[in-house]
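The complex appears here minus one protein chain, its other protein chains still in place.
This part shows chain A:
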């Protein structure tokens, strides 16, 4: 009896297990293998730390790492902040909320590539929208994407604009589930609205915030579509992010081995972050 249960259990697990192994664990194993044994597109027969030694020596890698960290550090909190603000705003009973919700959500529905093409024209220094607006105030010739000091922040701005609307939806859904009784009770106690937000709304939104935080963080490493259109990692690697650098190495330079070593680094970063998220932060969230 016990045995058949076991077999059944394995059978039920099989589809998910096969998919996971075929598309997640095997590629991970393959990548690690390649990063140790490979050179260029070929495979050697001797393990060597060369690919990793090159990482330490590669100034572009360090710049890319710095860019990625900065990118995550700014886009994640900013997306969450704007998502929550927009959700609170359109959750209220003001006129035209439907229209507002729609307009906040529109950026999310557009494909990243189209968005990037539109923003490429916004950012253009001579014919762009932003400089045309700044022109009224006597400022001209800001080279948003061409200047290494502004290029990465310009990308971040677009990312936040694109992401915030998506996360707003989750906040909006969560806000609707908070019982109005709590607010009524708070009102009778004469609590200020800031106090209500701090002690009722925000704590009850914590599970959503965790979800949004995890997603925003993953996206900040995963989403690089716009780089292909806007800057191609330039100028001089000012906007090069880790995943784009992996793509460059593997598909522009045909250096699969080095790309594998970079992928292992990305994997490590993501694993560490997952541990932090679910090990530390989750304990502070009330469900």
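To be clear about the criterion, a contact is a pair of C-beta atoms (placed from the backbone, for glycine too) under 8 Å apart; a residue touches a chain by one contact, two chains touch by 3 or more; residues count from 1.
Simple rule for what comes next: contacts and distances are computed from a predicted model.
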Listed names "Phosphoenolpyruvate-protein phosphotransferase", "Arsenical pump-driving ATPase", "Thiosulfate reductase cytochrome b subunit" or "ABC transporter substrate-binding protein", matching UniProt entry of the absent chain: "ABC transporter substrate-binding protein"
Touch with the omitted chain, as defined above, among A:121, A:185 or A:267: A:121
Touching residues on chain A - with respect to the absent chain: 41, 60, 120-121, 124-127, 135, 138, 140-141, 143, 145-148, 229, 231-232, 234-237, 248, 251-255
